[in-house]
Every structure is written in structure tokens, then in C-alpha cells.
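The complex appears here without one of its protein chains, the remainder shown in place.
Naming follows writing order (A and B), and every chain is counted from residue 1.
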Amino acid sequence: MKATSEEVQTRVKKLFEDGSIAHFIGYETGSDSLRVTPCFLKSGQAASLLVWNPLCANNLSKYLLDFKNVEGKVGIMVKGCDSRSVVELLKENQIDRDKVFIVGVPCSGIVDREKLLEVLGVSPGEVVAVEDDGGAFLVTLKKGKKRVDKEKVLRGECLVCKYPTPVVYDVLLGEAISSLPWVGDDYSLIKEQEALSSEEKTLYWNRELSRCIRCYACRNICPVCTCPECIFDKKAPRWLTKANDVSENLFYHLVRAFHVAGKCIDCGECERACPMNIPLRSLNKKVEKDLLELFDYTAGIDVEQQPPLTTYKVGDLDDFL
Amino acid sequence: MEKPEMNENIYLPRMATIQSMRPETIDVTTFRVTIDGSGGTGKFEYKSGQFAEVSVLGVGEAPIAITSSPTRPGTIEFGIRRVGELTNALHELQPMDEIGIRGPFGNFFPLEEMEGQNLLIIGGGIGLSPLRSVILNVFDNRAKYGKIDIIYGARSPQDLVFTSEYEEWQAVANTRLHLTVDRGDEEWKGNVGLVPTFLREINPSPENTTSITCGPPIMIKFVIEALNELGFSSEHIITTLERRMKCGVGKCGRCNIGSKYVCLDGPVFTLKQLEEMPSD
Partner (left out) sequence: MASQTKSRIIEKNNLTKLLDKLAHDYYLIAPVRDNNVSFRRVDSGNEVTLDYINTVLSPKSAFFPQTETLFRFSRDDSRGLGIEQDDEPDREQVIFGIRSCDARSLRLMDMVFNGQYKDSYYMNRREKTTLIGLACFEAAETCFCPTFGIDPASGEDVDILFSDIGDRYLVEPSTEKGAALLDRFAEFFAELRGDEEQLREARKAGLAGMKKLDVSNIADKMAPLYGGDYWESIGMKCLGCGICTYLCPTCHCFDIADVSMDEGGERFRCWDSCMFPEFTLMASGENPRPNRKARVQQRFFHKLKYFHDRNGELACVGCGRCIKYCPVNIDIAQIIEDVTSGKAGNE
């Protein structure tokens, strides 16, 4: 059974009371019925604000970086995907393991807001709540309830999720989920793109990236983009100006995909944040696939596992030398 | 404030030629320039306290305080410290090289209102640069002002700027130059101590005196505190602020402190005005 919001609230309140945590990062209801927003607590007093439901898309692990030098342990709510980016942050020593109290919540899928509205044919004002109901979502509308098949309205990253249960946690709220029934070959879309010719790929990416407005939301929301000074903000050497043209956009996205290679765990936040509907996940997913094939490496599973691009092994490929 | 004569296109710089570069310290140089095609300053009419957007084409642009005085026409001078991309590029230039100038921008020191008063001019480091415009201006109209005290300090004797002019300044009637350094050396015979401390020791009277100060933000803060303690009122404490600027004309939105744009409503502000602004 999935944990309820009340169970989360009770547990967090207790964690504050017994001194396990001095801060907590979770979710609270947003400004309309289909949105949640990050919630930062300094005490159990406002714990009743916390929610846990299929709208909780945000990967909160990015905010751990803000607590590095703050006194006291910080508690955080993580889904399966979020826990994997926590593993990556721990791997890089971005934060100490004993600084974080991880509240894991097994997750069987997050709703894509736009897909839901389209499938139901309603406007956000008509929706009251969305609950998890096994293989479907139960949507409470102002006028009645509707069941929607999960596969129709899940976020893209949930459709291929192999880790519905957090891989690292101090406490698990809700029953562990071993696998999600709809998950098949999570690289099917990538394989399609790989089959395209070089010209077709160029055309495709030039077209998609011509919409990029370089808001840097993808970079800022990404939990494994951790550089205090991003290379693209540097003045000397100035790798990029703020000018917007396809060539610069391509440069930015490709370089970023390489910089997070081996760290990206496909939480999908970059694509969710993008206001211009650019299919960013497929860039990172392709790199993820390559790393699996070349190094038999999967990010975000094991804190002790060495990242392939920053580790040297004697048997490493060097046929390009 | 009257609109200065400039290109119809406010973003188009006028080209200027560097006539001389006088090194002041290891990282500060005074540039003396003339506007091209004008044989002098070509209707670049400025007042003490204003700044120009100085550029090296291909590198960028930055706001630099004008350090010369409009009472000495013919050339325009900038005291430039090597601290970022653009200023580094400027320092690599040589006399007869060209730079771009936009401006003059900003407001100016209320010299007319200060006539008949004593002046207390307090500078720190490169902050003496905009103050020098006032100093020379006032020297050229000496009879209009009362006694002048200039308190100036830098980190070390090697960091003092415009040293070649001190003798000339000290020779002006009823004018005193008080120098101090944070850290002296074997040759330094003058005062050693921070500017705000030195200011308290000198203990100037606030009577009929206006004080103008410029320097690092932390120095300005402590100087203003000291001036308050010495009895100066907020209308008689004037400072000039620094911010990152780009357009210089109040459009790019970068240099605001609350509702004020430092490039339009400043950079010169009285303490009274600052007290009404947020502490950004």
C-alpha cells in the first residue's frame, strides 16, 4: 500500500520531536489542485502541510546542496528516482551521509499534468484531487470521479522506471514495490533515434533546440548539476554568450549532457521544467544507454560504485589514442 | 538634468583616442583621451560625478567614473583599475589606441549648492578617482568654497593614486591633504590606520561643511557612521555608488537599488536619499 499524506505528516512530526532532524524538505499543495510545491520545514509544527500523492513530481534532492553548511540534520522525502540522485550526490561527496535523513516513499508513477487534462478533457479548475489506485489513477472532479489508466497519463520517465522503490533510505513509508508492470524496454525510443541517419538527427535536434530560450531551468533543476560556478556562466574563458542561436543552444545542451554523464538517473525534471517542450530526456537517455553498453554502468544504485568517466582502470578502451 | 549631446542611438559609442596612460599603481592607470574628429572633447559636456560607458570594441563595456574636471577642457580622464575582463583589456592598450565612449551618464555632485561651504572629501583606494573631478573643479573655483580637507587612504603606500599631484593640491590655499595607509612600510612617514579611524582622529567640525565620500562599500559604511557621530546631517553627507552596469541609461534593469537606478538617479546620492532606499 502506498503511504498516505497523514502517515508522512505523523512520521515527520516524530522525527522533529525526537531530534532526528532539524530541517525537512517535502511537498505541499501548490497553487491549484494539480500542483505541488517544495515545502521546507524547520519544525514539526507545520508538518500537516506535507502531502504525498501522484502529483509529487519534483526531485527534491537538488535542495540538499543548500543544506551542506547549515547546522543540523536535514530530512528529505525521496521517491525511487530521487533516491538515485541522492546516491550520486553522496558518491561525489556533495553531502555527507550522516547529514541526511532519508525518508523513502515507494512510488508507482507520477501524473503528467498536461496528459491528464487532455485525456480527461477537463480544465485544471475542475479537478479536486488525484489518488493512486493500483494500475490507475482515481481523479476526483468537481462533478464526480474518474479512473484513468496509468499508462495513458504517466510522466515519460515513469513509463520506463526500473527503480520504483528508493535504493537508499533511513525509513521507508509504504510497501516496497519490486517492479512496475508497464515497464518494458526503456531504450525503445532511443533505439528509434539511433536508427536515424546523421542528416535526420541533425535536422531533428536543430529543430527541437531552435525553441530553446536558454532559461537554464534544465540545468538549475537537475540534482546532479552541482558545480558552484557553471562553465556556461564563466566570463573567462567565455564559452558561451547569452545570445540565443541554434549553434550555441546545441553546444550548451550537448556539453551539459556530457557533464552529467554517469550521474544522470533520468528523473525527468529537465524535461518537466522546460517551458518549450524540448525532449531533453532523450539526450541524456542516449548517454545513459552508451554508458551501460560500454562500461556496464548504471548510475545511482550503489554509493561505492566508481563512476566510469572519472575512474581509470587498466583495461579501459584506448583505441582512440 | 539636461540631456547630454550624444548620438541619436544611445548605444552607439563615440570613438576616442588615448593620448596618454599614466600608471598610478600596479593596477591603476589614469587614461587621458580625446574624442575623435573633434580635436578635444567634442561636446562631451560633463559635470563632476558623472561617468561614461567605456569600451574596447570586441571585448566589452564598463562604467568608469570621469576623473578629470570640466573646468580643464581639452581631454577627458579616467582612473581605471585593472579588475575584470574589460579593464584588463584597457590596460593592454597603448597611447594612440582607440576606445569607445558613451555618455556622460548619471547625475553629478551638487557643486553649486556647496558654494560658500567647507568641504570634507574622504576617499579610499580607487574611490579617489571620481572625487578628483570634484577636487580639481573646486580648486579651479577656489574662491567659491571655504576650507577644504581631503582625507585619503589606501591599503599600502604603493596603492595610493594620483600621488604625482599631491604636492600641487597641498599648495592650494586653505587646503589640507591628510593621507593614511592601512599598512605602512619602512619609508612611509605618514599616518597608519583605516580611513574611518583616521577621520575620527582628525575630528573635523560639521559646521557649514559638506562631506563627500567614495571608496569600497565597507569603507563608505564606516565613514558615514563616523560622520554621523561627528554631527554631520544626512543632507550634508554625499556619496557616489558603484554597481554593475550595462546600458548606463536605466533600461537594462541591472543597477537598481529599490526604485532608483544608480545610472540615472545616481551614482551620486546624499545620505538622506540612501536612507530611503532599501539596503540592497
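One rule holds in what follows: contacts are C-beta pairs under 8 Å (C-beta built on N, C-alpha and C of every residue); 3 or more make two chains touch, one makes a residue touch a chain.
Bear in mind that the values here come from a model prediction, so they are computed numbers and not experimental data.
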Absent-chain contact - pick from B:Arg72, B:His91, B:Arg176 or B:Arg243 | B:Arg243
Full-complex touch with the removed chain, picking from A:Lys13, A:Lys150, A:Arg214 or A:Arg256, is A:Arg214
Out of A:Val183, A:Leu196, A:Ile231 or A:Met276, which is the one that touches the chain we can't see?
-> A:Met276
Identify the residue among A:Ser123, A:Ser178 or A:Ser197 that touches the chain left out of the display.
-> A:Ser123
Residues of subunit B in contact with the chain not shown | 3, 8-13, 15, 55, 57-62, 83-85, 87, 97-98, 100, 217, 242-244, 246-247, 249-259, 264, 278-280
Just the residue numbers, please: which parts of subunit A touch the chain that's not shown?
-> 30-32, 35-38, 40, 58, 62-63, 66, 123-125, 211, 213-217, 219-221, 233, 241-245, 269, 272-273, 275-277
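Everything below uses one rule, namely that only the chains that are shown with their structure count from here on.
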Between subunit B and subunit A, distance of the C-alpha-averaged centres to the nearest whole Å | 51
